[in-house]
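Right, I'll just put the structure down here and ask away after.
Just one protein chain is left out here, and the rest sit where they should.
Our next item is subunit A:
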Amino acid sequence: MDETVAEYIRRTVLKIPRCQIMEMLTMWEFLSKTQLQTINVHQLKERISQAVVELCEVITSIVNDQIVSNSHNFVFTISGIFSCITGEETDSFNLADFKYKFKRSLRSALKNVTINFREYEDNAIWIRIAWGTQYTKPNQYKATYVVYHSQTPYVFISSLRSSIPLLCQALVHASNYHDIHEMELRSRCIDSLKDIVFKRYSQTFQTYHPRPLQERNVAPEKVDPRIIQENKREKERIQSVNQEIFGEGLQPKIEFAQYKLETMFKGEPEMDILTEKEPFRCVVKFSSPHLLEALKSLAPAGMADAPLSPLLTCIPQKARNYFKIKERKGILSASCLGP
C-alpha cells in the first residue's frame, strides 16, 4: 500500500477520540467484524493506529472506499450546473459511466490525483479528490469533497481551490451537461444548502394585500386588569408580518451573509451632511450559529423593523448569501448585481 495513504490512515485514527474509535472503524466498513475484534482499544493510541494500518495492508481495496465522515467540518460552496437541452432525452443516469468519464477527464489533465466515490441512499454521490502536481504525490490532507445528486443539476463543493476549473470541467464532461457556474451561496451545513436549493424549507408566498388582523375569541386570562400590555397590537402585527415573510417552519441553517454596499450615503433628512457624489463603500457581515433564525427574532425583540429588509429575507429564495449592492435610480431595492 502507498506509504502516504498508510500514513494518512495512521494519522486519521490518531485524531479520533478513544471512545469513538470502534464506532468510526465500524462506520468505515472496510474492516471485517473479525478484524475489528482483534483491535484492542485500551492500548496506546499509537499502537491502535498501527494495528489499523497493518490490517489495512491486507486489503488492497482500501483506496476505493475512503472516509467521508467529517462532513460537518467543511464549508461547502454550491456550484450550479446548467443543463442545456439538446433536443433528445438524456438516458437515465448511468453511475458507472459517470465515474468512468469523470476519472478519465480529470486524469487526462492531472496524473497525480486520488479519486474515490461513495454512493448513498438518497442518490447522492460523494467524490473525494486528493490533489497532487506533476511532480508530487496527492496531498491526502487537503482533499476536496464533491457531492452530486444525479437527479438534480446541483453540485456541492467543499473549499474553493485553484484546481476548481479542472474539477468543473470533469464534472461537466461526466454529467453530459454543457456548463457550470458558481452560485454565491456558502455554508458549513450541507443539509441546509440542500434545503435551500431543493426548496425543502417551508416557503412563503408573497401577499400583496395584507390581511387585517382577525379578532379571536379567546377567554380572558385572570390577569390583574390594571396591567396593560404596551403596544399589544404592534406586537401582534410584527408577529404576523414575520410569519408571512419567514414562514412557519424552521429556517435553513446558514452561518453568515456578506453584503458589499456601494450605494450613496443618505441618512435621515436632517443629517444630509455628505454631499459627495461618490458612493459610500462598506462591507457588512452577519454571522451567527443560525443566522436566519437570529434575523427572524430581531423584529419581535424590538431591534429591527417589521418587515425586515428584503436584502436579508431574500437569502433562501435567491439561494445566495454573498451580495453586491449598487445604487439604483429611484427607490433602493434588493438589486443584487453579482457575477
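Rule of thumb we're sticking to: contacts are C-beta pairs under 8 Å (C-beta built on N, C-alpha and C of every residue); 3 or more make two chains touch, one makes a residue touch a chain; residues count from 1.
As a convention for this text, contacts and distances are computed from a predicted model.
Trainee: Which name from "Translation initiation factor eIF2B subunit delta", "Centromere protein L", "Large ribosomal subunit protein uL23m" or "SKP1 component dimerisation domain-containing protein" does UniProt give the chain that's left off?
Mentor: "Centromere protein L"
Trainee: Can you work out which residue in A:I48, A:L106, A:L295 or A:I315 touches the chain that's missing from view?
Mentor: The one listed residue touching the chain not shown is A:L295.
Trainee: Which subunit A residues touch the hidden chain?
Mentor: On the subunit A side, contact with the omitted chain comes from 259, 261, 263, 265-268, 271, 273-274, 276, 278, 280-291, 293-295, 297-298, 301-305, 307-309, 311-312, 325, 332.
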